[in-house]
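Have a look at the structure that comes next, please.
Apart from one protein chain that is not included, each protein chain of the complex appears where it belongs.
Up next, subunit A:
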Amino acid sequence: MFAWFSRRAFSTTNSLCKKQAGRYKPSKHKGKHLTYEQACPPYLIAHWKSWLSWNTGGMLDGVRTAETVMDDMFIRKFMFGTFHRLFLTEVIVKRRHNMIYVGGVIDQSTLPRKIYFLTGYTEELLSYVLKCPVKLELQSVPHRDDVTYRIV
């Protein structure tokens, strides 16, 4: 009787609700490297990990909500395209006052000089496109595996 009842119930627990977004399926040969951010499922946001976009668009009476999302998407695409194969983590976009700070962890496989070139290029171009000062805050690690938190 109880089993029948529980099966028919409206269940909202994580174990029963088959959510897939932001979760990574274990691979067959256990060769998938996840960063800390990827290893934490979305319900841990604000507990174990933090947001990738920081802005006031989601607040009550927040302005430019949709535009901000589109701008962030554009910034991410631009960063992954410009710093080609260099970004090891997701790009974090923070809006403070009238400025946009773009952060992330990159690989040290390129000469520092080239990274400086790309930084100058990105800051200038994104400033023109988004009509506000954009600043890059990059961090680097010697090897790709240094950002691996869990292998699934």
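Throughout what follows, a residue touches a chain if its C-beta (ideal position, glycine included) is under 8 Å from a C-beta of that chain, and two chains touch if they have at least 3 such contacts; residues count from 1.
One rule holds for everything that comes next: contacts and distances are computed from a predicted model.
Asks: Would you kindly match the missing chain to its UniProt protein name, picking from "Small ribosomal subunit protein mS39", "Actin-like protein ARP6", "Proteasome subunit beta" or "Trafficking protein particle complex subunit BET3"?
Replies: UniProt lists the chain that is not shown as "Small ribosomal subunit protein mS39".
Asks: Among A:51, A:116 or A:149, choose the residue that contacts the chain missing from this document, as touch is defined above.
Replies: Once the missing chain is taken into account, the touching residue is A:116.
Asks: Going by the touch rule given at the top, which residues of subunit A touch the chain that is not shown?
Replies: On the side of subunit A, residues 67, 108, 112-125, 127-129, 131-132, 136-140, 142 touch the unshown chain.
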